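Remarks on the structure that follows.
Missing here: one protein chain of the complex. Every other protein chain is in place.
Right after this comes chain A.
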Amino acid sequence: MSELKLMKGNEALAEAAIRAGVDAYFGYPITPQSEVIEYLMTERPEERTGMVVLQAESEIAAINMVYGAASTGKMVMTSSSSPGISLKLEGISYLAGAELPAVIVNVVRGGPGLGTIQPSQADYFQSVKGGGHGDYKLYVLAPASVQEMADFIEDAFDIAFKYRAPVLILSDGLIGQMMEKVVLKDQKERMTDEELIEKYDSWAATGKTNRKRNIITSLDLESEKMEKRVHRLMAKYERMEKEDMRYEKIACDDAEYLIVAYGSSARISQKAIELARAKGIKVGLLRPITLFPYPKQPLFELADQVKGILSVELNAGQMVEDVKLAVEHKVPVEHFGRTGGIIHTPEEVLEALEQKIINNERIGHYKTRESSIL
């Protein structure tokens, strides 16, 4: 039976992982996501479902444990926060190269360096522009509520196994730490070893039976073969763009201005558009749910309708570049964001919208240019 609970985002994610039938979790403590491993350790998942939970000696060890379990077809995940994710990047690149399914959770804090333990969205570039070395991408899900922290676990594993690729859940300290009500799904049975071997016998390294040996590697010393591997990865990412891009439009039908925001910034911006509408300013919100694949087409289309776009992020200006790429200079695009762990208020967002977009004289310029083209 599904269950309604009041939970922290990090705890909801951990509980959802147990209920989704995840086989293993490997992690290393770091604020603001230590509740994930603390919750798992307290819940004794090895007794509840047989799930393996291990505190590794470092994030590097943890991600390589993920690589090991994923090599054998297990549903495996790890979680960390920004500095820890930086350490995991070599392993994440290996997961992508070796085409292994796995889920990584980043409950982002401010940086660079040790930065701050307060919430941030400053790992956007790291998450969607590679991060680790080589030609690869991560499928990136951005939860904006405690409910989505729970729901995205299963969604992430579905994608990870559909494409045999690592998936990132990009959360932040606000979503991870805040408490909200959450509906938890029923307990799913973990796959038995026999079922797993039958299902993934074509690739998983579970012991060589009467078949060809299964090799997990990201290495191809022959350039032609390596290029083929890269092309195979690129084909996956193209398919993700076609089949699995996700976004949400809020109050966009009559919008004259648009805010683009994900995760906690989307929550705050939702309030900001209410404030704006109370003042008679028609603002809509486009919330990318997947940061890769990015909702380029919906943005491109909305750019024909609105006069200007504000990208609201808890960073110094990262996603704004993708918004600009998507709208192809049809309308002015500006960024607003606080850093250092400061969370912008809805009032600040509205003020930024008014200053940077509504009163932006370039808006007139763009419109004239458009009419001169017509």
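Keep this in mind: a residue touches a chain if its C-beta (ideal position, glycine included) is under 8 Å from a C-beta of that chain, and two chains touch if they have at least 3 such contacts; residues count from 1.
What we mean here is this: contacts and distances are computed from a predicted model.
S.K.: For the chain that is missing from this picture, which UniProt protein name fits: "2-oxoglutarate ferredoxin oxidoreductase subunit beta", "ABC transporter permease", "L-serine deaminase" or "Glutamine transport ATP-binding protein GlnQ"?
M.R.: Answer from the record: the omitted chain is "2-oxoglutarate ferredoxin oxidoreductase subunit beta".
S.K.: Touching the left-out chain: which of A:76, A:105 or A:184?
M.R.: For the chain that is not drawn, the touching residue is A:76.
S.K.: Determine which one of A:192, A:217 or A:355 touches the chain that has been left out.
M.R.: A:217
S.K.: Please output the residues of chain A touching the missing chain, sorted low to high.
M.R.: Residues of chain A in contact with the hidden chain: 23-24, 26, 52, 54, 56-58, 60-62, 64-69, 71-72, 74, 76, 90-91, 94, 98, 193, 205-209, 213-219.
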